[in-house]
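Only a single protein chain was left out; the remaining protein chains are all shown in position.
Note that the chains are named A, B and C in the order they appear, and that numbering of residues resets to 1 at the start of each chain.
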Amino acid sequence: MADLAVNLAGIRLRNPVLAASGTFGYGREYAAVVPLDRIGGIITKGTSLEPWPGNPPPRTAETAAGMLNAIGLENPGLKHLVEVDLPWLAGQGATVVVNVVGRTVDEYAAVAEVLDGQPRVAGLELNVSCPNVDKGGMAFGVNPESTYALVRAVRRRTRHPLLVKLSPNVTDIVRIAEQARDAGADGLSAVNTLVGMAIDIERRRPVLGNVTGGLSGPAIKPMALAAVWRLARVGLPILGGGGISVWRDAVEFLLAGATAVAIGTATFVRPRAMLEIAEGLEEYLLCQGIERISDLVGAANPGARAG
Amino acid sequence: MADLAVNLAGIRLRNPVLAASGTFGYGREYAAVVPLDRIGGIITKGTSLEPWPGNPPPRTAETAAGMLNAIGLENPGLKHLVEVDLPWLAGQGATVVVNVVGRTVDEYAAVAEVLDGQPRVAGLELNVSCPNVDKGGMAFGVNPESTYALVRAVRRRTRHPLLVKLSPNVTDIVRIAEQARDAGADGLSAVNTLVGMAIDIERRRPVLGNVTGGLSGPAIKPMALAAVWRLARVGLPILGGGGISVWRDAVEFLLAGATAVAIGTATFVRPRAMLEIAEGLEEYLLCQGIERISDLVGAANPGARAG
Amino acid sequence: MRLEGARVEENRLLAPEHRRMVLHAPDIATSAAPGQFVHLRVHDSLHPLLRRPFSVARRDVTAGTLTLIYRVVGEGTARLADRRPGDRMDVLGPLGRGFRMLPGKIPLLVGGGVGIAPLIFLAEEARRTGRQVELLAGARTAALLVGEEDLREFGVECCPATDDGSRGYRGPVTGLVAGRLDGRAVYASGPPAMLRQVQLLAESVPAQLCIEGVMACGVGACLGCSCRTRDGGRRLVCTDGPVFDAHEVSLDG
Partner (left out) sequence: MRLEGARVEENRLLAPEHRRMVLHAPDIATSAAPGQFVHLRVHDSLHPLLRRPFSVARRDVTAGTLTLIYRVVGEGTARLADRRPGDRMDVLGPLGRGFRMLPGKIPLLVGGGVGIAPLIFLAEEARRTGRQVELLAGARTAALLVGEEDLREFGVECCPATDDGSRGYRGPVTGLVAGRLDGRAVYASGPPAMLRQVQLLAESVPAQLCIEGVMACGVGACLGCSCRTRDGGRRLVCTDGPVFDAHEVSLDG
């Protein structure tokens, strides 16, 4: 048996395949076809202090090998997470990372603080990269200074392993990542969606209610992989993702320097994609005679620094 | 007959469909299947003062609904363009825009100066956005100050209509575009390729000789369209492109605010794509009872300013 | 909810651009209810990427089959039309909340175009439980009145309306609704314009609408298929619907 277990920035995972935030609800939706104790972990939908209503419809649109979404971080709020979802997820044996969002530094910090007392949370993923909200989200993550300030504020309130989820919509992602590192992040999550749009030529208006949205799916894999490749030099462990669809894609991210991978859009296409990818990785290790999956991390990337 | 003619920043085009730089050689390669006097115009391969050798192979790789290229601006140099290609292109009745590259401001400016005396050139496209060379290219175009300095230097040496080709690999493309405008550009070309990569998991190394490359093709259309949408407020006419494959895609770019469109990767897939797109646009105008294609420009975009 | 590797048993042209597909998917067939849908991976390729939702038009528990009736409108349905008997297709379902048959009211089913699909299933279930059923079916032209063949199998005749008058009432099917509401409960499925009209006409009687929405996941995980309620709230088409009470849902989005 090959060993698929990894330690991602202090989060122990039975395998390196996680459900990406916002694509797996709070685990219940797909539970009938994806046993939660068979995947590495689940990253919850972006969770804010109070419930958020999200953006007007239409919220998704298909594009070539990808999809746009502008959900706008609709979520039932922290209280619901703590009282309803976390207990249920614990009962399923799921490893839970909470994706945290806010409009202000204080809101982010408040969520982190409440979750700090929660043993059912394995780690936090700070979403500084959602392109679909006016305040918060990407507005923080495209600027080195505000990234630093936000990560620092959250770091002070939590002892949980802290991942910072980065936006690819920047000139220099490494610079943002370094700020996150210097402010105390334990790991990086790369990447969130790319800003894109579609226009309905019959109605002559944007397809999405929010005008622009975030592109995910196979179309963005080359950009996401290049981001992980560059981030490997920052020296923090990386949760890589963006367009991963089959196990071979996952291996590319590991070789580039990711310790684990997040799977989003592929789940919509093939609900069991995460299970298939974990199985594919295991078979690959066996075939190649590699004992531990962690031996692959950064193996193609001379610039990778041990995370 | 619907009127497809447009004036793009002072360049008169018989229709708004141009061959994107680097995807149509110098026109000869596809001439047997694409008559050069039937497309709006051809933008040449990036041309430098002296011949450039380009990057080591492999130089291209296919991805989901896209392709990576890292040609590295191989080109036979300005002299060859002037002595061999321009006369031939003139004989074909082609409208020619020269894509200009350099390692330094002086190199760019020198190319512009030589071409200034060339009546066979209809305009220049300043490539400040090639992701595949160490010096020049994108290194200029991701920085507002260096964009300004470069455009200004070139502007001084040329009376030709001057388009600046922008990189989507930036945090704020509008800011770069405003610098180009303030430095005297007549129009914007948006966008060049997105930085991406692929890894060969058998050999455990990047597929491309240059490690990273530029992604083009349908995969990038959402990002390119969002860039054009945002750039429409800058007030310069826009040559839009990135992932256009069929006439409906072209209409999306026009509605977002582009005056004309550039077609690249689609030509590799369907060599007659540009002709099909021009025909599709004409039929669309007829069906919709629109007299001039220019009436579509920005029609879906309340933020668009007349170029 | 199951994920089944279904076998295509039939995929034939019913009318121009309209096809009927029978899938062997016993688990889903057994558990499906009228108004529910399946989410299909039309092809094993990256294009089109996402699944496509289709109402269950019939099911046969004994044979373990599901029937879909679909219109070819784009890339996804074109690919679906290519599938041949014997091909395998990945089916997720049954999904969503279907029709709630109200006791004590005669069901009046109103279908527009291919929207008739879920009403066939509903009509069959109603007959099976010994109810009377009225079904009004609209289409652009007579040739596009699909589903009658199926309906006849269990003895339901539909009352047709065509835009061009080539069969039955000339005009929108909603033109047939007004005089028929008394003592009825309305169950409607069709294009948004038709549903809006039904919503207006049926203010005084119970009515349920099967609506469409753009879907990515189909299971409530992506929050993409959100629609508005009349009181300003939000519902998910895929899990709160696709069948909603007419007074609940807003159709102007």
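We adopt the following convention: a contact is a pair of C-beta atoms (placed from the backbone, for glycine too) under 8 Å apart; a residue touches a chain by one contact, two chains touch by 3 or more.
Please read these numbers as outputs of a predicted model, since none were measured by experiment.
Q: Check the whole complex and report which displayed chains the hidden chain contacts.
A: So, spelled out: the chain left out of view touches A, B, C.
Q: Could you tell me which of B:E62, B:E83, B:D134 or B:D182 touches the chain that is not displayed?
A: B:E62
Q: By the contact criterion defined above, which parts of chain A meet the unshown chain? Give residue numbers in ascending order.
A: With respect to the unshown chain, the touching residues of chain A are 64-65.
Q: Name, in rising order, the residues on chain B that touch the hidden chain in the full complex.
A: 22-25, 29-30, 32-33, 45, 53-54, 56-62, 64-67, 69, 71, 74, 217-218, 245, 265, 267-272
Q: By the contact criterion defined above, which parts of chain C meet the unshown chain? Give residue numbers in ascending order.
A: Residue positions of chain C that touch the missing chain: 45-47.
As a working rule, only the chains that are shown with their structure count from here on.
Q: Comparing centres built from CA atoms, which chain ends up most distant from chain B?
A: Relative to chain B, the chain whose C-alpha centre sits farthest away is C.
Q: Measuring from CA centroids, which chain ends up nearest the centre of the complete protein set?
A: A
Q: So the centre of each chain is just the mean of its C-alpha atoms; given that, what is the distance between chain A and chain C in Å?
A: Between these chains, centre-to-centre, one finds 36 Å.
Q: Going through chain C residue by residue, note those that touch at least 2 other chains and give them in order.
A: Residues 46-47 of chain C each touch two or more of the other chains.
Q: Identify all positions of chain A at which a residue touches two or more other chains, and write them in rising order.
A: Only 64-66, 217-218, 245 qualify.
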